[in-house]
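Excluded from the complex is one protein chain; the other protein chains are retained at their positions.
Right after this comes subunit A.
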Amino acid sequence: MLRLLQIEFIKLWNNRASKVLIISYFVLLTSIALVAAIKFDIGPVQFHLADQGIFNFPYIWHFNTFVTALFKLFLAIVIVSMMSNEYSNKTIKQNLIDGLSKKEFILSKVLTVISFALISTIFVFVVSMILGLVYSDYNEVSIIFSDLEFLPAFFFKLVGFFSFCLFLGILVKRSAFALGFLILWTILEQVVFGLLGWKVMSWEAAKAVKRFFPLESMANLIKEPFTRLSAVQNIGQQIGEDMKFDYHVYWYEFLIVIVWTAIFIYLSYALLKKRDL
């Protein structure tokens, strides 16, 4: 297993573009701490974002995992190109001839994806912990370690998304087209949802079906955290809008994402196995 990771590491780390993207990704993950520095101090209007409660435990777990997940696109580019470059350089052929089995080839990519997700999760955990300890209004241990399910949600969200990228890389074989396909797919899910709700079934039912779409299911793991902010809640109450909103992560949401991940990895393998190179 270590051998497979080392193989992938040599391929990635010697590629300047990948290296730059990976480093920028992790720098961006850390830079979420900079949000704390956002401070307006214009006479009577004083605004300090860190004071608005976004760094309060346990809310910070929700907020940080949601925001940092937006940066996953950087790694998506790396992952799509690490797969499709093997085709355009024909190095996949050479790898197989040199004695890597097709299973090992896919496994080395999957392990890389899992490592990326795991490192990101640890990163987010550490950054959030530090920010929280500095800015949070509540520092009781029981509060700090509540709502931690957002971390595994973050991990599975990333693994699922990256597996989808891997599959697209293998399917399309060209990184630019694969990324285009990814965007197309995102739009497609919304279009299908719209059509379902409009013509086929009720909007309620369409929403239920939408939860099973691959990208939608991943997005659903960590729901938007902004309506949970007390400031936003206050505004909501003032305009008479009830903002009670279920933001919890449920086991079946994990299950849907895990099933999609398995499907994408299996399809990648099946595709590689079937193809002549």
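Structural remarks
Just so we're on the same page, a contact is a pair of C-beta atoms (placed from the backbone, for glycine too) under 8 Å apart; a residue touches a chain by one contact, two chains touch by 3 or more; residues count from 1.
We take it that contacts and distances are computed from a predicted model.
Missing chain, UniProt protein name, picked from "Ferrous iron transport protein B", "Secreted protein", "Putative DNA modification/repair radical SAM protein" or "ABC transporter ATP-binding protein": "ABC transporter ATP-binding protein". Across A:L73, A:L100, A:L151 or A:I258, the single residue that touches the chain missing here is A:L100. Of the candidate positions A:V27, A:I235 or A:L277, contact with the unshown chain belongs to A:L277. By the touch criterion stated above, the residues of subunit A touching the omitted chain are 3, 6-7, 10-11, 14-16, 89-91, 93-102, 104, 273-274, 276-277.
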